[in-house]
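For this view, one protein chain was removed and the others were kept in their places.
Our next item is chain A:
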Amino acid sequence: MNAALRQALSPARCPSGGLRVHIEGEPCVLRCSGALWVLNHRTLIAADLHLEKGSAFAARGQMLPPYDSRATLDRLEAEIDALQPAAVVLLGDSFHDARSVGRMAADDKARLDRLAAGRDWIWLEGNHDIAALAGAMDDLVGEVVETMALGSLRLIHEPQPSVQPGEIAGHLHPAARVAAHGRGVRRPCFVTDGRRAVLPAFGAFTGGLDVRDPAIAGLFAEPPMAAALGRDRVHALAWETLR
């Protein structure tokens, strides 16, 4: 990691295993779960939950396990319990398709409502769920927005081209791969250069796109940091070690 990047991020390990960095000067924690914790605003941000992805496949004849929504909500609940956020922002593609809300099991839906109670709950629109959010606003707790500002940060589903100071986005599902001892390890990761960040997908069944893909790498003028999700800590990977 070069000095400029290190300077911009001023990274530090948190006791939770997360990595504290600064994005456009805003102190944030890259959590092991793949969520972003914005300290000064007590706001938890999670991208690309893709709830009901399993049932979306089942509807098309591939019977993936119907447990992905509850697995995702388990993790979201654990983060909310640990951090007690004042606000939760879901950064788009929270639902896998337009009919996802209707397919949710009743107890999963009830749990979602319970989590949203007593705090600001914001759904950002994503390409997968803009129709779901539009169609189910009466059924969902919280408010729907296209983008929003948070301190020096600007939250949006899909990263925008060119320089975007403070942009926090999802959509791309970044994943990083390293190899050693004859084995490769691929994990979802955060990507950030201290000015903008792309969050890993939070959903249980969400795949990943290699961070070196031009769609992700092209967002950064200089090699950024890829912070991969380990079991109990976030690993800041050197760009040149990625495979």
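By definition in this document, a contact is a pair of C-beta atoms (placed from the backbone, for glycine too) under 8 Å apart; a residue touches a chain by one contact, two chains touch by 3 or more; residues count from 1.
By our rule, contacts and distances are computed from a predicted model.
Undergrad: Refer to UniProt and select, among "Cytochrome bc1 complex cytochrome b subunit", "CysO-cysteine peptidase", "Sugar ABC transporter permease" or "DEAD/DEAH box helicase", the name of the complex member that is left out.
TA: "DEAD/DEAH box helicase"
Undergrad: Considering the whole complex, not just the chains shown, which residues of chain A touch the missing one?
TA: Within chain A, the residues that touch the unshown chain are 1, 10-16, 18-20, 27, 29, 37, 39, 55, 58-59, 61-68, 70-71, 103, 105, 178-187, 204-208, 228, 230-231, 235-238, 241, 243.
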